[in-house]
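Below is the structure I would like to discuss, written out as structure tokens.
The excerpt is restricted to a subset of chains, each kept in its original location.
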Amino acid sequence: MKVGFVGLGAMGQGMAAQLLKAGHTVTVWNRSPAPVETLVAEGATAAKSARALAAKCDVLISMLPDDHSVHEVLVASKALEALPKDSVHINMATVSPGLARALGALHDGLGSHYVSAPVLGRPDVAAAGKLNIIVSGAPAVQERVTPVLEALGQRLWPVGDAPERACVVKIAANFMLATAIESMGEASALTRAYGIDADTFLEIVTSTLFAAPAYQGYGKMIREARYTPAGMKMAWGFKDVSLALAASQERQVPLPFAGVLRDSLLDAMAHGDADKDWAALAETAARRGNLDAR
Amino acid sequence: MKVGFVGLGAMGQGMAAQLLKAGHTVTVWNRSPAPVETLVAEGATAAKSARALAAKCDVLISMLPDDHSVHEVLVASKALEALPKDSVHINMATVSPGLARALGALHDGLGSHYVSAPVLGRPDVAAAGKLNIIVSGAPAVQERVTPVLEALGQRLWPVGDAPERACVVKIAANFMLATAIESMGEASALTRAYGIDADTFLEIVTSTLFAAPAYQGYGKMIREARYTPAGMKMAWGFKDVSLALAASQERQVPLPFAGVLRDSLLDAMAHGDADKDWAALAETAARRGNLDAR
């Protein structure tokens, strides 16, 4: 299968490399050229444009950061229109349910296919091919691209036909990550006000009840009060919580925790933390209680 | 060491049995007699009253359900006044920081010692001696009771001198449990509104990012929509969140998530769910979005 890959950021670069290791023929394109060179050195072919790349794919994988860039790179550029009939576009980034639906309809009209396949896992996991991949799309199409996805993930999690379904699962999972951070932040602020430092408190809970990757990863940052370099910048976290709020609005499902998160994230950004990791929500929780001045 | 044990509920009974297995001499007392008989059959001695029991202890362990029962069974009854000089009272239940401070002061006046040692773990973990035990109290006294606590727990987590410290850690950990449930409830309501059932969604997140005991235990209840028999009744959960709110008030630390939890728990109880497991907060989240009527 000829695989095209567009969007070679921290995640995408490792994923494309992993496809090469698995023996796939991979063509790549990226808005900035550096990662293209790296991948060419590893065996990939460089395309001159997203549109040129699309024209030669059986499978086009995109890993672009947000709705806007998907629109710009693949839709407005008419790249998708260049795809061969019956080819498949797999969008592995986190986008809105609305965009997923729109892309599904667009491909229907073009005679190509759309699969949503957002992933759980950070860049190191991506580079190791150990992602968890949530997949929605027509079952027969999902089946066709399974060999490609299996090169990237330790497990595929199919969640049905409708293209927005996998998006919503990803959005809901990221919302849960944000709640885990806020929860650690608030709980650490409370215990700190009683003289117990965050390092002690979070070691206890993340070694026991909350011995899970999400808590241990972000918990480590909070324990060390080290929020740069950011794995997930506050501003991106805000974008993800906004996606949850938009989905909750679309289907009229109140999400009280998301409202709290929205305000904590705005508070953090208003205090200059937009580029810190969103684990720095713990600092916002401490500031509410004026803990640094005690 | 002669150990007295008061409060033989689901947790206490397994803990007292574990002390017997570890070779300690254990005298027990309980407000209702059935568990006393069970433990006597396993080698314990029955005391006629809490006060009679206290009079013969090197170490008195109490595992009573709330502040009120501690006051009634141990303080108003003058049981603590019967303790030998230099003996130690270990309170292993979840009580308020205020009560911990008051008990610490009371023991100081009586010439006995007070150690806070609340636990993380459910009854089956208690019966296996595998609890995680958070401990605060004078270091020398902590050291003296370590052999007793080691019979009950897989690990001790010392958090300092002040008696309320261990309480606050436990209260904060339970607050985090409540946030984990609410988070799963809200996220499941959102994904369900897009056609993905809770079983599918929660299998994904609790197998990956949230592969931790707290999420897997409560997640299982939500996936199966089975909230009885309750491990932690909604009404007890409300009591625990109220302890977090009281602590946050005492030290003036805002806890926005706790305010949301308070309302969700009240909503649940107003709808007849006081005796369900607090994992049924997921039903409250679904009700807010009227999902059953869709």
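Brief remarks follow.
Order as written gives the chain letters A and B; numbering starts at 1 within each chain.
Here is the rule we use: a residue touches a chain if its C-beta (ideal position, glycine included) is under 8 Å from a C-beta of that chain, and two chains touch if they have at least 3 such contacts.
The structure presented is a predicted model; accordingly, all values stated were derived computationally and were not measured.
What's in place is 2 chains of the same protein, and the file's complete complex has 4 copies in all.
Here is the rule we go by: only the chains that are shown with their structure count from here on.
Once the centre of each chain is set as its mean CA position, subunit A and subunit B turn out to be 37 Å apart. Contact residues of subunit B toward subunit A in the complex are 97, 120, 132, 134, 157, 159-160, 162, 164-165, 168-169, 171-173, 175-177, 179-180, 182-184, 186-191, 193-196, 200-201, 203-205, 207-215, 244, 247-248, 251-258, 260, 263-264, 285, 288-291.
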